[in-house]
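For this depiction, one protein chain was excluded, whereas all remaining protein chains were kept in their positions.
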Amino acid sequence: QEESIYVPLFTYRTGPFAGSGTPIANGMHDYLTLLNERDGGIGGVKLIVEECETGYDTKKGLECYESVKPKKPVIVNPWSTGITLPLIPKAAVDKIPVLSMAYGLSASAKGDTFPWIFNPPATYWDGFTQILQYIATQEGGGIDKLKGKKIGYIYLDASFGREPLPLIEQLSKELGFEAKLYPVAAADMQNQSSQWLSVRRDKPDYMILYGWGALNATAVKEAVKTNYPMEKFISIWWPSEDDAKGAGDGAKGFKTLNWHAVGADFPLLADIQKHVVDAGKSQVSGKDKVGQVLYNRGIYNSMLIAEAIRKAQEITGKKAVTGEDVRRGLEGLNIDEARLKEIGLEGFTGAVKLSCADHNGHFSTFVQSWNGTTYEKVSDYIAPMSDKVGPLLDADAKAYAEKNAPWPARAEACDAS
Amino acid sequence: MNAPETLLAVDGVSLSFGGVKAITDVSFDIRKGEIRAIIGPNGAGKTSMLNVVNGFYHPQHGRITYKGKTRPRMRPYQAASQGIARTFQNVALFRGMSTLDNIMVGRTLKMHRGLLWQMLRYGPAMREEIEHRRVVEDIIDFLQIEAIRKTPVGKLPYGLQKRVELGRALAMEPELLLLDEPMAGMNIEEKEDMCRYILDLNKHFGTTIALIEHDMGVVMDLSDRVVVLEYGHKIADGTPEVVKADPKVIEAYLGVGH
Amino acid sequence: MFYRETGQFKQSYAADQAVFPILQDRFGLAFILLIAFVAVPLFGNEFLLASVMVPFLILSLGAIGLNILVGYTGLLSLGSAAFMGVGAYSAYKLSTIFPGVNILVWILCSGFFAAGIGVLFGLPSLRIKGFYLAVATLAAQFFLQWCFVRISWLYNDNPSGAIEVPARKLFGLAITGPSATPVTRYLVVLVIVVVMTLLASNIVHGRIGRTWMAVRDMDIAAQLMGIRLLPAKLLAFAVSSFYCGVSGALMVFLWLGAAEPSAFDIKLSFLLLFMVIIGGLGSMIGSFFGAALIHILPIVIRMLPEALGLPIAAATVEHLTYLIVGALIIFFLIVEPHGLARLWQIAKQKLRVWPFPY
Amino acid sequence: MSEHASNAVEPARPMLSVNNIEVIYDHVILVLKGVSLTVPQGGIVAILGANGAGKTTTLKAISNLLHAERGEVTKGSIEFDGERVDSLSPNELVRRGCIQVMEGRHCFGHLSIEENLLTGAFTRRDGNRAIRDDLDMIYGYFPRLRQRRSSMAGYTSGGEQQMCAIGRAMMSRPKMILLDEPSMGLAPQVVDEIFEIVKDLNDKQGVSFLVAEQNTNMALKYATYGYIMETGRIVMDGDAASLRDNEDVKEFYLGIGGEGRKSFREVKSYKRRKRWLA
Partner (left out) sequence: MLYNIFIDPFVQMVQMPDLLVQTLWEGLVSGVLYALIALGFVLIFKASGVFNFAQGIMVVFSALTLVGFYEKFSAAGFSGHTAAFVALILTAGVMFVLAMLVERVVLRPLVNQPDIILFMATFGVTYVLIGFGEMVFGGDPKQMIASELFLPSGSVDVEMLGGLVSFQKIDIAAAVIASVMIVGLALFFQKTRIGRALRAVADSHKAALSVGISLNQIWVIVWFAAGLVALVTGIMWGARSDVSFALEIVALKALPVLVLGGLTSVPGAIVGGLIIGIGEKLGEFYWGPLLGGGIESWFAYAIALLFLLYRPQGLFGDKIIERI
C-alpha cells in the first residue's frame, strides 16, 4: 500500500458562519491540493485531504474529530474556539496536535503546559495590544497617549470575544484608558442597533471589534449608520472584504489587523490558479476570490501545516509522518524569508519560528484599511506588548493547569534546535 | 321518618358572565340520600349550577352550604376532597389514557405514596396500587366495562365513554354525585342500564345524586324531587308529580306533548 | 402469530400492572440490554461509542426529561437546553468546590439544582398554556444562557468563558477527562441512563404519572377529580428538569469534555423537542427512538457517501443531510403522527394478528 | 311542495346509495363490515343502533371525513345524486349539496354564533341577500340563537351549540343533510322542534335526510325508512312503520315490553345480561 499522510480539514460552508468559513476552507484546501497536484504531496508522500463540515457547531466539530481520529490525522485545525477548547486536553492523549491559528485559548501558547496545542502567529491578547499601540500612534505618540481615552469594545459574546476581557481590565487600569464593553449575543448578530445606540451615547474615541460571521458585516453597517468615524474603528483579524463591502462607500477607512498580504500576486497563488482553480479542483465560486483576505488566511494555515509536515519528515527521516512527528515538526517550525521565497510566497508574510516553550511566536501584525474595493496595508508591523501580555499568559496557563488538575506535566522531549 | 338532613344548600346564588346572566337568585337544597333532578330548557343555567356547586365557577352573589359548612370561593379540588364528584355534559375523559387509568385517576385523592416510593415502584407503592386496583376492578365489574379496560377512551363510542366517566366519578367514593346529562346519546336499553346503576348507587351506597337530564321519562321515574330552571331563574321545585303538573313548567320546558 | 399474548394469563393485579406485561416484550428488553451492555462495548469501535452511543444515550435521557413535561403533562417547553445547562454548570461548580467527592455524585446532584430552577420557571405554567407557555419557557432559555455567559463565578472566571472538565476517577478508572476511554464513558452513561429510565418509567406508570396525564388531557376535569394543578405541574417541571439537568451534566462531563454556554443554546432545546415528538409524546421508548432518529440518522447520512465511495463534498453532504432529515421528519409524521413509538405499537399489533391483515 | 309530490311518484331514484362499504381505522381496526343503504330523493332515513355500532362511522364515510381521523373506506362505493363520490373532498361534497352535522356539535368556539352560521354559507355563491334571508329563517327556527348571536360559540350551553351546528348546516342550502344524533342534549320540546324542522325542510325544500339517532321513538316517528346496525353491520331494515311494530325493535329500541312502557325504576338488571348471552 502506498504511503500517505492524512490531513483532515474542519470547515464550515454551511450555517450562520458560512460567509467567513467558506473562503478559509477554500484557501486551506487549494494549497494542499496544489502540493498534491504539483509536487505529488510533501516529500513524495501524497496528502489525503478531507473536509469535515462542522457548521461552527461544537458538537458537530467533536463528531468530526471522533470520525477522523481512527484515520490517524497528523494535525487538526478546528477553526472555532468552541471546538478547540474540548480538544485541548484530548490532544495529548490522542497524540494529535491541534493547530488553532490565531484563535483558541491564548494561554495555549505556552508549550510547556500545552505541548500539543499551537496557535501562531499571535494570540487574541497580542492582537488587542497591537490595536492599542496602533491607536497610540494615531494619537501621535507612545502608549501613554491612551490615558484618558475612551475605547469601545464590541464583541461576539462567546469564548472568542470574551478572551480579551481580563486583559482589557488590567490594561485599562495600567494605561489609564476607559473601556466600554458592547457584547453582542450570537442570536443578535444581525441586530446590533442597541449596541450602536450606546456607542452614540458613549462616544468612544476608538472602537475595537472582535466579531465573526455576520456580526462583522452588521457592525460595519451600523457604524456607518451611526456616523462613527471609520478610521477609528479597528478590528481583530477576522473581517473579510464582503463584511466591509455591504456598507458601501461609508465603510472606507475601516481597519483590521492582518499579518499577511492580500491579493493573488504571488507565484504560489499563480500556481494554485493554474493547477487547482483552472483545473476545476477548487470550490471557489469565482477567480476573484483567490487572494481575498480569508482565502489567503486559509493559505497561510495550510502553509503552516505543510511546513510542519516537512519539518517532521526532516527531523524523523520518515516519510509518512504521524501526529507525534508533526508535533515535533511544529515545535521546530522555522519559515524564514528564504523558505518563503522557495514556497512562492515572498513578501506574503513575516518569518515564522516556533519553539518548544513558545507555541505562538507572538509575531507582529499590521493594520490594513478598507478602500472600497480591497484592504490596503496602512501601518508597519506592530509587535505585541509582550511585557504586559507575557505575565498574564503565564498566570493563565498555570491557572488552567490547576483548575484541570491533575494536568499532565509535559512529558514530550524537546528537539532542541 | 325524622326530618331528612340537608347535604347541600344553595342560597340566593347569582352568576353572570359579562352581560350574560346565567343564574339569577336561585335557592334550593339537596337532602342526604336523595336523587335530585335539575331540569330546564337549553341554556337555563343547569350546567352552570353544577359548576357553581363544585367550585369551578364562583357566583357573584349567594352562598353554598355543604355539609353545614359555608365556604366562600371553594376551589374545585377542595370540592373533590369533600366528596363531591361529577360527570360532564360534553364527555371530559382523559382521552389519551385507558379506561382503567381514567378510573384510577379517580382514586388519586385516596393514594398517598410519594415520589420516592413511586420511583421504586415495588414495595409500598405497588401494594397501594393493587389495593386501589381492586376497588377499581369492582367498579369496572359493576359498570360491565371489563372488555374495554385497556382501550384508550378516545376510541370508545360515546355511550361507553359516558359510562367510563361515571366509573371515574364513582372511584372517588363521593357523597354527592353530580351527573350532567348522563344519558344523552344513549338508546333505551343503555338508558335503562344507566338508571339501574344510578338507583343501585343511591340505594346501596347511599350516595346523594344531583341529576341533569332532558329525558323526562328518566327524570320523573328516578328523582325524588325536581328543580326547574328557566333563563337562570328557578320556576318550580318539588316532587315529580307536582312539577309535571305545573303550568309554568309545561309552558317553558315540557311542551304539551308530555 | 409469533407475537401473541393469548395464553399469557395474569394471576395477580401486580402482574397485570407490570410495565411489560407480555413475555415477548420482556425477552426483547433483556436482549437489548444484553447487546447494550455486552455486545456494543465489546465490538463497537471508538467512533461508535464516543460519537454515536454516548451522545445518543445522553440525548435520550434529556428527551425523557422533556417528554415528562411535554408528552406526559402536556406543557410545551423550549427551555430544556437551559435546564441541561443548569445541570452542567452546577455539576462543574460542585466538582470544583468539592473535588474529593466522586464526580458521579455531583452529576446526579446537579439534577436537584436544575429541578429547583425548573420549578421556578414552571410557576407561570399555572396561568399560561400551549404555545404561549412555550414562549415563557424561552424566557428561561435565554435568561439562563445569558447567566452562563455573564456570571463568571459559574465558570470559575476562566478566561475562555467555558467550563472544562477535570479528570476524575471511579474505582481507579478514569471516567472523565481526556484519558477516560470511550468504553468506560459509555458504560457509565449507560448505567445511569438505564437506571434513570427505569425510575422514570415507574413514576409515569404510577399515580403521579396518571396525575400528569390527567392534567395533560383535560386539566379542568383533573381539577374536579381533586388534582391540584400547580403542584402537579411543578412536580412535572421538577422531575423533568432533574432529568434534563443530569443529562446536561453528563453531556459536558462524559461527552463534550468542555462546554461554552452556546452548547446549551436554543438549537439543543429544539432538537430535544424534535426527539420527543418524532419519537412519540408520552412514551419512554419513544424518547429513545426519537434520539436515535435525530442524532444517529444524520451521522449515517453523513457517512453514507464515503462508505459507498461516492466523492461528494463535505458541504454538499451537509446540505443533503438537512434535506433528507427534514423530509424524513415530515414523512414519519405523516405515516404516524403519534410518533415512532406508536408505529412500533402498530407493528406489534400487526405481528399479533399476522398472517392476517386484521 | 310540488317537487316533493313529483318525487313521490317515482321514488326509485336514490339520492344517496352506499354499497357494501368497509371501513378501517388506523390500518388495523375494522369497524364497518359491509354496510349498504339507500336514501331516496326527498326521503328521511334513520340509522338506529347501539353505541359503537358504527353509525357515526357510516356517516363520516359518506361525507368523506374519515381521512381526518386516520380511517379509510377500503371496499365498496358511495354514490350521491347519481355520481360516485368516494374520492371527492368534503368541500366538493358540500358544494354538491351533501352536508353533515357532526356528533358532538363541533362549533367554532372562537367565532360568534352568527359567524358560525355564516361559515355554513361558505360554499354558496348566491349573494349576500339570500344568505341574510336564510339567516333570518334560522333565527326563526331557533329563537334562542338570535339571543346569543354575538356570543362566542365556545361559551354557549350544550343545547345552544347543538342548535348552532344544525343551523350552520342548513345555511349551506343542501340537498341532503346527514344528521348525527341531533337530539342529543336538547330539551324535549326542542327535540320536537328539530324534528319538525326536519320535516318542514323535507316537505318544503325537498331536502333528504339521513339521521343517526338513539332516540328511536322520535326517529321512527319522522323517518320513512330505517336501518338497524349492530357492530358494523346492518342487521335489519324496513320502512318506519314496520320497524315500529317489530317486537324486537319494540323491546330493545323503544323500551316497550309486552305490557307497554315500563318505569325506569322497575327495570331489572337481568335484562342487561341478555345481550351478553345473545
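All chains are identified by letter, namely A, B, C and D, in their written order; residue positions are counted from 1 within each chain.
We take it that a contact is a pair of C-beta atoms (placed from the backbone, for glycine too) under 8 Å apart; a residue touches a chain by one contact, two chains touch by 3 or more.
All values reported here derive from a predicted model rather than from experimental measurement.
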Kindly state which of the options B:Phe56, B:Tyr77, B:Phe94 or B:Tyr158 is in contact with the chain not pictured. B:Phe56
For the chain left off this view, which of D:Ser172, D:Gln189 or D:Ser208 is in contact with it? D:Ser172
Check each of D:Gln41, D:Thr56 or D:Gln100 against the chain that is not shown and name the one that touches it. D:Gln100
Given the full complex, what residues of chain D touch the hidden partner chain? 63, 65, 67-69, 89-91, 93-95, 99-102, 106-111, 115-116, 118-120, 122-123, 152, 154-155, 168-169, 172
In the full complex, which bits of chain C touch the chain not displayed? Write them out. 70, 76, 124, 127-132, 135-136, 138-139, 142-143, 145-146, 149-150, 220-221, 224, 266, 270, 273-274, 277-278, 281, 315-316, 318-330, 333-334, 337
Need a quick check: the contact residues on chain A for the chain that isn't drawn. 12-19, 21-23, 157, 181-191, 193-195, 197-198, 200-201, 213-214, 217-218, 221, 225, 227, 242, 245-246, 248, 285
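The rule is simple: only the chains that are shown with their structure count from here on.
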By C-alpha centroids, what is the most central chain here? C
Between C-D and A-C, more contacting C-beta pairs sit at A-C
What's the distance between the Cα centroids of chain C and chain D, rounded to whole Å? 47
Whole-Å gap separating chain A and chain C, where each centre is the average of the chain's CA atoms: 37
Any chance you could list the residues of chain C touching two or more other chains? none
Chain A residues touching 2+ other chains are none
Hey, which chains are touching each other here? A-C, B-C, B-D, C-D
Within their complex, chain A touches chain C through residues 11, 13-14, 50-53, 55, 58-59, 62-63, 66-67, 69-70, 81-82, 85-86, 88-90, 92-94, 105-107, 157-159, 162-163, 165-166, 183, 185-187, 283, 396, 400, 403-406
Which positions of chain B touch chain C when the two form their complex? 54, 56, 75-77, 79-81, 85-86, 88, 92-97, 101, 104-109, 111, 113, 115, 118-121, 125-126, 128-130, 133-134, 137, 168, 172
Contacting residues of chain B [partner chain D, same complex]: 17, 20, 40-44, 47, 89-90, 144, 155-160, 181, 184-193, 195-196, 199, 214-218, 221-222, 253-255, 257-258
